[in-house]
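What follows is a set of notes on a single structure, which appears directly below.
Removed from the display is one protein chain of the complex; every other protein chain stays in position.
So, subunit A:
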């Protein structure tokens, strides 16, 4: 089947186009490195597969996300390439375009962001560009969908077309070297899928990935000798001794020549609006307070002003009308008391008890999506870099941290975009300390019971606690475990863009769908298991809950948990089940305390915990272990069980120490 790969520099609108062309809702964001994994979609209307890839600046990858794109191009050899080029940054974007053209695959250029270019008075002549590059160029505005029909149409005719013979003459020394390498490659017998001249040029440029994928018949020593010889010839011709920088120079000269006929920046205007916003938002005194104020606003909206109101309405519906209707239906169907209890207490109680928090989660995801798509994300890294540097991290680690407030899994994957291995590893270890939306139901439940009058403050305190501990541990780990490299920081600050309401809602919905899916799978399964465990015991079915299997499992932990304030089997059971997904803590409580609605649960929880114990408990929940899905992604990203176990182990120890300090310290000063 036809396979088209979307390739281009970061933040040029590849995913926006992918979403329009395949009717998907992948995350779009206004910073470099939003997409870190390949995504496959089916082209609207005409079939064929479109593959969205992480952005990359050149075919020599520096970070793992660029590696995903570069490896895809080399190993999976898509039949055609759809290269997205940012019209307002033409020169820089064309560098990759040239490397792609040298591949010799059928290619179409989507000249994106023509609206931005126009508003800044940058004139790009698509016709001239097409003549210079020898492949079709289609001007588009990916985010509005302008020109997308033309792209679809042009893709249809692409397969048949040969690439238009774009070629750079690199001068006698390099051309001779490339020809010798190409001859060596084809003599190897195994004709590889890639163009031999392109492979030769990539070898001259020092592309390790291309080198590693050479057929076994090609002897590395021979390649090296040709490389050396070429370098000598180049040097003796008085040009340059370093082949990669020579190639870059020749290409840059060619780009300048192309731009002379296709680009007019003489009337270029600056991003005045962006400049004005940045003057305030990244102001040296106002910047950080504004950021903190924004965070506080987010918590207020999520927990106080909007979220909890809507949540109460939903709770009324689920525990009232819905639960009642299901109960009536079960009776009418003649269900046994056993089934009745399983469905109403187990499933509706367990899953419904978590679904109640849907409004809060929606609002949180909506606000995070807004920040992602506005361009503020890159500014946050700028504001926080000084602090992060002090603890041995890059300011860019703040992007995974913020994403982690939604969900830790994509947050850990977002660490891929950092250049230094140490930055990536540290971030991966610390993201689980960010309070994800799954911990939100636990906070909302407990804060609502014990700290109702200053709910948002308490919850914000927990978020801050996680953040402060992450910074402290970053300092500790970078001093002890990961001493080697200094962190690295460089960030592109894209122009601010007003997020489009429709696409914001869709992106939020996409993330909320993840939550609903979890409710229908892990939380549902967890609720059923817990219900069974709590209703069966050594004594048989329908035992008193204190004699149940769940009580003995949870009770095993009780002694250990006593010093930190919640030595009950109920708390122990909730913690064990919470490893599956942290929302399950709330499901478990709902089932254990067998309450019809939120008000009942709140009452029961108030009986079981004192405020101090409750605070110790939620702090423990915040820290104690990354959830199952997060553990999986840590294992995948670090490719090491040692680091995976380390992340689980240190968080358990940390949680215990923090809870101990809170509970025992609190008692010392006379709190209850």
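Simple rule for what comes next: a contact is a pair of C-beta atoms (placed from the backbone, for glycine too) under 8 Å apart; a residue touches a chain by one contact, two chains touch by 3 or more; residues count from 1.
In the analysis below, contacts and distances are computed from a predicted model.
Of the candidates "Ferrous iron transport protein A", "L-lactate dehydrogenase complex protein LldF", "Ribose import ATP-binding protein RbsA" or "Molybdopterin-dependent oxidoreductase", the chain left out of this view carries the UniProt protein name "Ferrous iron transport protein A". Within the full complex, the residue among A:131, A:211, A:248 or A:506 touching the omitted chain is A:248.
Of the candidate positions A:290, A:310, A:493 or A:545, contact with the hidden chain is made by A:493. When the full complex is taken into account, the listed residue touching the unshown chain is A:383, out of A:318, A:383, A:561 or A:631. For subunit A, the residues in touch with the chain missing from this view are 57-58, 62, 88-89, 91-92, 95, 120, 122, 248, 252, 265, 268, 270-271, 274-275, 278-279, 282, 284-285, 287-288, 378, 381-383, 385-386, 389, 395, 419-420, 486, 488-494.
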